[in-house]
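One structure is given below, represented as structure tokens, and several questions about it will come after.
Excluded from the complex is one protein chain; the other protein chains are retained at their positions.
For subunit A:
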Amino acid sequence: MIGRALSSDFLKIRGKGIWFLIFIAPIGLVVMQALNFGLRYDYLIKEYRGHLWEGLISNMMAFVPLALFMGSTLVSSMLAGVEHQLSSWKQLLALPISRTAVFTSKFVLSIILMAVACLLLSVFTAVLGLCLGFGFPLPWSDVAKIGFFPFIGSLPLLALQLYLSLTYRNQALPVTLGLALAICSLFTGSLSEWFPLNWPALAYRADHQLPFLGAGFALGLLILIFALLHFNRKDVN
């Protein structure tokens, strides 16, 4: 049932600019580092001598959590917009499909979209490193981790944003909240490491990454379950 809803959802987001966002975001991050390293090449090469790849990835990592938060917010809002725009909820939910399937399908779709963006980030990072002449051996596992570990740490925010976006017809609230949280996340690093906004960064940077990955996954799931319970009961107007 979720499969059918998902295949329908893939069709509906065609031509909405969502895929464009998914491609442009990782390109943007990589271009920023290309400029960073391009303009200060000699200085940075000296600075990171012997661990060039690590230097690149840690520079990149400074912006990844922010990008994830903003991406989650925008993707959620755009996905929800497809249904809100012409009040398609009443048609969709009068079809023989459970609300759980409808909601889960949106969640799975947003995860797939974000995962594609993260995969592209990993690939583009590797390409940039090679272009800058950092050469082999390529640190495969670090390059893969920068794509996916912060993403798992950001799952709670994705679940929250998707829930709010799907629930409120007016997208001002969820988008404002999402962007505000994204900006806050720049300044919360000094707070407890158990503050959820810190998890994407810690899921990559911490010595023990596993607890943060687990926490991201668990809290994301918890929010999803709560959202499902509400979505199943809600009146559709």
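Annotations for the structure displayed:
The rule is short, and it goes like this: a contact is a pair of C-beta atoms (placed from the backbone, for glycine too) under 8 Å apart; a residue touches a chain by one contact, two chains touch by 3 or more; residues count from 1.
Keep this in mind: contacts and distances are computed from a predicted model.
UniProt records the chain missing from this view under the protein name "ABC transporter ATP-binding protein", selected from "Electron transfer flavoprotein alpha subunit apoprotein", "Formylmethanofuran dehydrogenase subunit B", "ABC transporter ATP-binding protein" or "PQQ-dependent catabolism-associated beta-propeller protein". Remark: the omitted chain is touched by one listed residue; of A:G50, A:P96 or A:G133 this is A:P96.
Within the set A:K12, A:R169 or A:R205, the residue that contacts the chain not displayed is A:K12.
Within the complete assembly, residues 4-5, 7-8, 11-12, 14-16, 82, 85-98, 233, 235-237 of subunit A touch the chain that is not shown.
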